[in-house]
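One protein chain is absent from this view; the other protein chains keep their places.
Up next is subunit A:
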Amino acid sequence: MSALPRSGAMRRYLVRLFVLMGAYIAILIGAKLAFPHVPPRGVLAYALALAPALPLIGVFWAVFRLLVEERDEYLRLLLVRQTLFATAFCLVVMTVWEWLQNFDLVPPGNGGFGTAFWWFVGLGLGGLFNKLTIGDAGDCS
């Protein structure tokens, strides 16, 4: 069992993920520092507020691009199951949270743990789901 994935698609995905997450951390720190110290105004404020979302959207693209590029049909099946699990998990968590908010049983907002966070948690749990049900978590197992 090698730590390095043999699939070229998975290797490209890991490079994309590394670059995008690096960009996310850098942009997030920049935006968090800029808003309190040099508050942007108008269009610039919207642009800076949305900037950290762009690498996260890029990660979504990278995951779904992996589904397109993976040539091994069994590994692709595992990925499809994993992403479907993540989507279902995220929808369930966000729906439950929003209905609790509707009746003021939990505080407003999500403390930064929004849709993307729960989808990525679901992706991890999806790999665990594959391991438990098929005995195989995918190319990085």
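The working rule: contacts are C-beta pairs under 8 Å (C-beta built on N, C-alpha and C of every residue); 3 or more make two chains touch, one makes a residue touch a chain; residues count from 1.
By our rule, contacts and distances are computed from a predicted model.
Novice: Going by UniProt, what is the name of the one chain that was not included in the view, given "Uroporphyrinogen-III C-methyltransferase /precorrin-2 dehydrogenase", "ABC transporter ATP-binding protein", "FAD-dependent oxidoreductase" or "Helix-turn-helix domain-containing protein"?
Specialist: "Helix-turn-helix domain-containing protein"
Novice: Which of these touches the unseen chain: A:F35, A:W61 or A:Y74?
Specialist: A:Y74
Novice: Tell me, which residues in subunit A touch the chain that this view leaves out?
Specialist: Contacting residues on subunit A, toward the hidden partner: 6-7, 71-75, 77, 134-136, 139, 141.
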